[in-house]
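First, the structure itself, so that you have it in front of you.
Apart from one protein chain that is not included, each protein chain of the complex appears where it belongs.
To keep things simple, chains are lettered A and B as they appear, and every chain counts its residues starting from 1.
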Amino acid sequence: MNVSKTELIKELQAIPWFQELSSHHFDTLVDMARLVEVEMGEELYREGDRQDNMYIVLAGRIASDINVPGRGRRRIHTSEPMDVVGWSGITPVLRQRTASAIAIMPSRLAAFDAKALRAACEADHDLGYVVMRRLANVVAARLMVTRLQLVDMFSHPAEGSTP
Amino acid sequence: MTTADIVQDTQPTAWMAPHPVRIEAIEHETENVATYRLAFVDPEIGRAYRFQPGQFNMLYVPGVGEAAISISSDPEDHDGVDHTIRFVGNVTGAIRKMAVGDVLGLRGPFGHPWPLDAYSGSDVVIAAGGIGLPPLRPVIHQLILHRENFGRIVVLYGARSPDELLFTEAFEDWRAHGIEVEVTVDRAEASWHGQVGVVPMLFYRLRLDPANTVVFSCGPEIMMRFVVFEALARKVPADRIFLSMERNMRCGQGACGHCQIGPYFVCQDGPVLSYARLEPFFSVEDF
Partner (left out) sequence: MTADSGRQATMLAIPRHGLQKLIQALRDDGFETFGPLVRDGAVATGPIENVDQFPLGWLSEQDGGSYRLVEAGHPRFFDVTPGADGWKRYLFPPRQALFDLTAQDGSWRAEVPQTEATKRALIGVRPCELAAIQMQDRIFLRPPYADPFYRARRENLLLVVVNCLHPGDTCFCASVGTGPQAQAGYDLCLTELDESFLVEVGSPKGAALASAIGAEPASDAAQRAAEDGLAYARSHMGRHLDTKDLPQRMLANLEHPHWDEVAGRCLGCGSCALVCPTCFCWDAEETLVVGEGQQGRVRVWDTCFNPNHSYHAGGGTRQTVRSRYRQWLTHKLGSWVQQFGALGCVGCGRCITWCPAGIDLTLDTKALQLESDQ
């Protein structure tokens, strides 16, 4: 799959964070990655899965949905090009997926084998630090978004009181 | 340009006495928002009336009171003045019960507009949330009219849910005029294929040239606060970030004291204020 690997390398080289990696770290990550193309409606993983990939969106849009019994499928987040999907895959404690990831546009992603990535971080703490540092930023941004969703910015406290 | 200059240019109404205006048309935008096109009962006043993007009128319902409503139409459109109203209180609730042909009062225009002239040549990022888009729509009209005077123009817009998005039918036209439009909602069902997230996140993803960017933002104060954080993190200078602030107005003329934020009368020094001026007061709790 050499053609695909070349394409993958090209895509990753366009991402600012990958540009900052040493060539050794870059190669290590490329080795555990592959290009994935999905159609609209295709699922990457389902809520409750132990599916083991971390993705970077290269093109398209991936939705994160949670199924709330009684209310149905709620779309709680979408990921755009350059966003990470499924970051929990490389956290030290393995968990089930807390949301389903589904392509809502035809999409192209770089998929990283999370188990291999965890192992590589353990073996090379320099790589581990750089990866986790990046992940910290990803989670921080996600948390900011979640908190603003949580406070319900657009609500109005008093319908019908002062003008 | 002082407020006095702007007022001279924009034909203010008599001191505290409203002019009657007739409802010419009502456009139901969402369940809780509608746009009212108003025309002066006295055609001479209508002919003289001019406003600048970002200004507002005090709309009056006799026996009920007044509400400050931003003007949401094209300043070049002299056939009427649009006001996009969210129904949240006594006055707006009373307007909701009115029909085409009914008469309201109007005083205005008031306030300091969006500083478009000062930023010819710049990239413009408009970050709007919910009912914050209507006060920015006149700016978008002006940007389209003078498209060649500006660089990249980006509209970032968000609402709570897809059915609360305003002016969605206009987005294609904006894109056709070279404006990038990114839309998000806080929450959605699986039938929504647009973005889910918040406006500050749209800003976070932008590639920008900070020294040449001006930001115009209007929406819930908490949204604007996070937009400002993102803009500052990207090194957009504080004096190039403009927010349309909102406080209750009673007079619209800088007289009654109700709308003050620190030393600024939102109705006169604002509603559009730069973050450079707001910064000492913006994040002080309960100020």
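Convention: a residue touches a chain if its C-beta (ideal position, glycine included) is under 8 Å from a C-beta of that chain, and two chains touch if they have at least 3 such contacts.
The model shown is predicted, which means the values in this text are computed figures rather than measured ones.
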Considering the complete complex, identify which of B:Ala25, B:Ala48 or B:Ala255 is in touch with the unshown chain. B:Ala255
Interface with the undisplayed chain - residues on chain B: 3-4, 7-8, 12, 14-20, 22, 41, 62-66, 86, 88, 103, 105, 131, 220-222, 245-248, 250-251, 253-260, 262-263, 265, 280-281, 284-287
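Operating definition for what follows: only the chains that are shown with their structure count from here on.
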Distance from the CA centroid of chain A to that of chain B, rounded to the nearest Å? 35
Tell me, which parts of chain B touch chain A in their complex? 65-67, 86-93, 129-130, 159-160, 164, 184, 186-190, 192-198, 200-201, 204-205, 219-220, 222-223, 226, 248
Sort out for me which residues of chain A touch chain B in the complex. 61, 63-65, 72-78, 80, 82-83, 104-105, 141, 144-145, 148-149, 151-156, 158-163
